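Excluded from the complex is one protein chain; the other protein chains are retained at their positions.
By written order: A, B and C. Residues from 1 in each chain.
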Amino acid sequence: MTLTGHSLACKRGENLIFSEINFSVIPGSICFVKGPNGSGKSTLLRLLAGLLGTAEGLLTLDEIDITNDREIRAEKFLYLGHQNVLKQHLTVREQISFWQGITKKCYDFETDPMNVQPILNKKLHQCSEGQGRRVALARLTIEMKKFWLLDEPTASLDTANIQLFKSILEDHCSNGGSAVIATHDNIGIKPSSDIHLSLDKSSLQRNNPFI
Amino acid sequence: MHKNSRSLWEFANPKRFVSIANKLIPWLTICTVLSMSVGIFWGVFFTPNDYRQGAAVKIIYIHVPSAFLAINIYIMMLIASVIWLIRRHHVSLLAAKAAAPIGLTMTLVAILTGAIWGKPIWGTYWAWDPRMTSFAILLMFYIGYISIWSAMEYNEKVGDLSALLCIIGSIFALLSRYAVIFWNQGLHQGASMSLDKEENISNVFYLPLLVCLLGFVSLFFTLLLIRTRTEIRIKRTTSLLRMN
Amino acid sequence: MIDFGKYTWTIISAYGGASMLIIILLIMTILKSRKVNKELLVVEQKKSIDAQDD
Partner (left out) sequence: MNPLLYILSYEIKASTAGRSLFLSTSFFIIVVLTANISMNQFGIRADKNSVSILWIALAMSALLSINMIFQNDYDDGTLDWFMLSPISLETIVILKAVAHWVTTCLPMMLLTPIVCVSMGINFNSSLWILLVMMIGTPAISFISTIGSALTLGERANHLLLPIFILPTFLPILVFGIKISMLVTNSVYDSMAFLIMLAISLFCIAITPFITAIIIKVHYT
């Protein structure tokens, strides 16, 4: 399955965040979103996930238009933003069993790809930032979606844990999955394509009725 | 929209709105000053006293128009909010925002004059009669609407939220009103301004009251135009500044 | 001069209170309008100077 964006644009109010974004993600490949801070990397990922509306352009999955299709996205995409989607007062075990229950799939405690075993009985607010991020990434291996949309997945992870993340990413790709990742860290994987965003604001506010 | 199309939506263009408002404001001001002074002078000095209430009836010339405006301004805000939600015209949203403080003032005027009037006639400043309760409810929803604008910075999101708040407010204001009416039928007299005026209020009071009403309505429109123009200018200033 | 019998003060206070509230609204409206207009003029002038420089 190939995910393709055809001249995507996003608006916030009258402000144009970006426009003319073209890319294509083939199965088993990884695409990095590059650009300076404030160029709209998070916005692009949220737009791909379906949290923001597309102002212009098309998003297709194998030639099928999914720009406004909520169901297909829910089925194929997994979005992980800056926040970890974890409840502060629950233990890691409760959190994981909730995901298992809702997706009817299991986390592989045998191999334990994100090394959550030692912190299973800790509550989330007792965990460090990096431990929380590890639990959040563990969800990726539970939900088993085709496309991962990850925003700074390795933020606050140390080198050892970045290696863990790299291995689940490689696993995911070898199973025919693909990922769109916005990151500043060097994960050590060579992307098959890049999306470059620039900080060009010249096209800003072209439709403002007040000017 | 086509440049030469003649429709109501022309006002939706902020620039056009400002230029039309600039032309209208002086005329409306004259209309307001004239009709308000004529109406109030006529009413206060050249009408006889009511046979039951005596001279106290003269308060009617501010009480009824302000109460009329208080309710209708909320309805106007409701319509403007719906227009914003459906057609996304900024002027409509800004007009709703601009109208709210006027509505609040009118509600306060209606409550104040009503209380002062009520003391000699009913023997109390305030009674929890359904109509007075309705105004108390209206006051609360005006305050809620204004507070959402004052608490957040202007953007489309806040515009949507305030428009939704206005709609939700009117649903719950109506519900509360009928909940109150269910439990007590009050001492307020019926509407003074209904179509069959003969029943409610005699001609002597009715004509000056109409002139006062005209005065208050044009006062509202003058203030509304000035305030909306101000809001548009604020928006324009911030947009220009952000372009740099 | 103004005499409405026992209701004189009632009427004067009603009219006085009402006109005070309305005048407060009026003054606030006009002051804000003037302030905003001034700011806008400054910004617009700056804009047109910038445009000439380009």
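Brief remarks follow.
Just so it is clear, a residue touches a chain if its C-beta (ideal position, glycine included) is under 8 Å from a C-beta of that chain, and two chains touch if they have at least 3 such contacts.
This one's a predicted model, so the numbers in the text were calculated from it and none came from an experiment.
Listed by label, the shown chains that the missing chain touches in the whole complex are A, B. In the complete complex, the residue from B:Y74, B:F141 or B:F216 that touches the missing chain is B:F141. Interface note: of A:L52, A:I142, A:I189 or A:I211, the residue touching the hidden chain in the full complex is A:L52.
Chain A meets the missing chain through residues 49-53, 70-71, 73-75, 77, 79, 81-90, 94, 98, 101-102, 123. Taking the whole complex into account, chain B touches the unshown chain at residues 137, 140-141, 143-145, 147-148, 151-152, 156-157, 160-161, 164-165, 168-169, 171-173, 175-176, 178-180, 182-183.
In the analysis below, only the chains that are shown with their structure count from here on.
Between B-C and A-B, more C-beta contact pairs are found at B-C.
In this assembly, the C-alpha centroid of chain A lies 53 Å from the C-alpha centroid of chain C.
Chain B and chain C have CA centres that are 17 Å apart.
We define each chain's centre as the mean of its Cα atoms; on that basis chain A and chain B are separated by 50 Å. Shared contact sites, meaning residues of chain C that touch two or more other chains, are absent. The set of chain B residues touching two or more other chains comprises 236, 240. The touching residues of chain C, when paired with chain B in their complex, are 4-8, 10-11, 13-15, 17-18, 21-22, 24-26, 28-30, 32-33, 36-37, 39-40, 43-44, 47.
Within the complex, the chain B residues that touch chain A are 13-15, 90, 155-157, 232, 235-236, 239-240, 242-243. Across the complex, chain B meets chain C through its residues 40, 44, 54-56, 58-59, 62-63, 66, 101-102, 105, 108-109, 112-113, 116-117, 119-120, 219, 223, 226-227, 229-230, 233-234, 236-237, 240-241.
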